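Quick one: the structure is below, and I'll ask about it shortly.
For this view, one protein chain was removed and the others were kept in their places.
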Amino acid sequence: MTTEALALIVFLPLLAAAGAVVLPTAWLGLSIRVGLMPLPLLLLIPTLEVLENGAYRIALAGHSAPLGIAWQLDPLSLLMLWLNVGMTLLISLHANCSFRPGQPHAHRFWPLWLLLFAGMNALLLSADLFNIYVTLELVTLTAIGLIALEGKPPALRAAMRYLLLALLASLLYLLGVGLIYGQTGVLDLYLLAERLAPGWLSVTAIALMIVGLLIKAAIFPLHAWLPAAHGNAPGPVSAILSAMVVKVSIYLIWRLWFWGVPEWDLDRAALLLGVLGGMAIVYGSLAALVQQRLKLIIAYSTVAQLGYLLLLFPLASTLAFQAASYHLLSHGMAKAAMFLAAANILRSLGTDRLRHLAGIDQRLPLDVFALALGGVSIMGLPPSGGFLAKWLFLEAAWSARAWSWLILIALGGLLAAAYLFRVLAVVCLHPRRRGNHRHLKRTPDTASLAAMLLAVGAIIAGFTSAPILDLVEAGLPPGLPR
Amino acid sequence: MDSATLYVLAAAVLFGIGVHGLIVSAHLMRKLFAINIMGSSIFILLVATATPISGQADPIPQALVLTGIVIAVSATAFGLALMVRMSQETGKATLAVEDEPENDD
Partner (left out) sequence: MMDQLMFWTPLLTVIVSALTGIVIFVAGERHALLRIILNLAAAIAKLLLVVMIGLLVRNGFTPEFRVSLVPGLDLVLRADALSMLFASLSAVLWLVTTVYAIAYLERSPNRARFFGFFSLCVAATMGISMAGNLLTFFIFYELLTLTTWPLVVHNGTATAIRAGGTYLRYTLSGGALFLVGLVWLYGISGPQAFVAGGTLADHAVDARLSLQIIFVLLTIGMGVKAALFPLHGWLPKAMVAPAPVSALLHAVAVVKAGAFGLIRLVEDVYGADLVADLGLDLPLLLIAAFTILYGSVQALRQVDLKKRLAFSTVSQVSYIILGIAIGGPVATVGGIVHLVHQGLMKIILFFCAGIFANLLGVKRIDQLDGIGRRMPWTSTSFTVGALGMIGLPPVAGFVSKWYLGAGAVEAGRTWVVAILVTSSVLNAAYFLPVLKRIWLHPPPDQWPHEARVSRLETGSLVGSAIVAAVLSLGVGLLAGHPLSPLNWVDSIVAGYFP
């Protein structure tokens, strides 16, 4: 039962994607529904299984681990799957306004969108390093296709740059996989811990894989592709890219690090990753502070916020794991809300340049409100999911007596406040001199509603954390300090 | 020099050529070629790990390489399509520096 449900979670969107290509346009709506709607229900079955019995493993095609390819669902991947499903569904609500079947790009958008969804689900389930490579490629290529979808020159350029870097990253990752296979004869992520002894070759292999994943996760200084790509993509695409797609790469590094090579002495490497994360926080925030376009500000904010996910490595404790996972969740919702709201503003005004946004809160109150609520969570101000994540991070840093990280985290919130309040201040300016909103196009209510739902979700995450934190704790690798 | 060392050396040389090409060439076609060459070097390395001095070859790396080639081909095709589209839209097939996206409206 669980096996079938998991298979459907991957293959239903895949099938729907195929349907969206092959079937006539009139059937597109049906394909979309089939590919998306049943997923939360289907996901309930494995959820119950995991809550009851812990991690669940499937050997695909009947072959078991060293030889065959396996899927594994543990509490952490379950959380990620729920995030992906929930976020994709909410963003699809928005996408259904801008890419309603019958509109210019709809027949290309939906197949790619469903394919991305299927790829993400498969990626999160994979326990096999090579299978992860394949699904990661699928995710990356569909994501690039979605960025380039509308064919505007800046988006095309951004997509191309992303493609070149992503291919380079994939090759590095693949090289690492090859080296590991040569060493151990296995490709299963969860068998590495016992088989992979530290030596220069295996260290090189892991390092190559991590660097590849860091490129895909746009971690400073390998971030250069992200702002243009996320800033020029269509709204729903920016939202899912920032909310989920970049983060699965970091999630994979967590997997490699804490599950793949838990026994290794990696203190210095962990410090290095933490420093990169810190630099990402500072650099991304400062860059966001000088941008002139709303979507670019939000994109640079992603560069900054991703940095927090790396602080897990130096802090390496249960608390830090909960903090990072909770940050991933609340940032996902908040950032998706902000990108969707920005997309609505862009669509309505025809531009998202800051100087044209004065007084826009009178015309698009719901979108501005969603933007502000998302911003509250990003800044880590209470009450919001972002605040709880920040609190847990601070607590983790305090428990480890890591004063420098503690200061960094406190400072990061202030930097975020600086660039986000800069936007809100402009919005509150009276539009006397510049903004002329007579040519405002109406945005569909559903589009604003989707942004609002996600933003409210990010705030509500500040109140009901216990189930999620318990789930994270249940799925932690053994041997992590409190 | 045994065959394993030869493979590794060849892979290293190819990888270097690829990196050089990726950095130095401006034209996107060349960049895509460069990435393909880097890919090939990694495939060689993978095949090398599968070829023991004696005895039977391990089929799994072969399968990996096969899948890798399929992915490389599709990614390259996708990249080429993107490049064609770019040259249609902008009249050039490079990522020139002056086209920083921050300056676009």
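We call the chains A and B, going by the order they appear; numbering starts again at 1 in every chain.
Just so we're on the same page, a contact is a pair of C-beta atoms (placed from the backbone, for glycine too) under 8 Å apart; a residue touches a chain by one contact, two chains touch by 3 or more.
Keep in mind it's a predicted model, so treat the numbers as computed, not measured.
In the full assembly, the chain not pictured is in contact with A, by the touch criterion defined above. In the complete assembly, the contact with the undisplayed chain comes from A:Leu429, out of A:Ala224, A:Leu429, A:Leu453 or A:Ala474. Shown as candidates are A:Ala26, A:Leu41 or A:Ala466; the residue that touches the absent chain is A:Ala466. One of A:Leu196, A:Leu392, A:Ala450 or A:Leu476 touches the chain omitted from the figure, and that residue is A:Leu392. In the full complex, chain A touches the omitted chain through residues 359, 361-362, 365, 369, 376, 381-383, 387-388, 390-392, 394-395, 398-399, 406-407, 410-411, 413-414, 417, 421, 425, 428-430, 462-463, 465-466, 469-470.
Convention: only the chains that are shown with their structure count from here on.
Per the touch definition, chain B reaches chain A in the complex via residues 22, 28, 31-32, 35, 38-39, 42, 45-46, 49, 58, 60-61, 64, 67-68, 71, 74-75, 78-79, 82-83, 85-86, 89-90, 95, 99, 101-102, 104-105.
Within the complex formed with chain B, the chain A residues making contact are 67, 130, 134, 137, 141, 144-145, 148, 151-154, 156-161, 163-164, 167-168, 170-171, 174-175, 177-179, 181-182, 185, 187, 227-228, 231-232, 291-293, 296, 351, 353.
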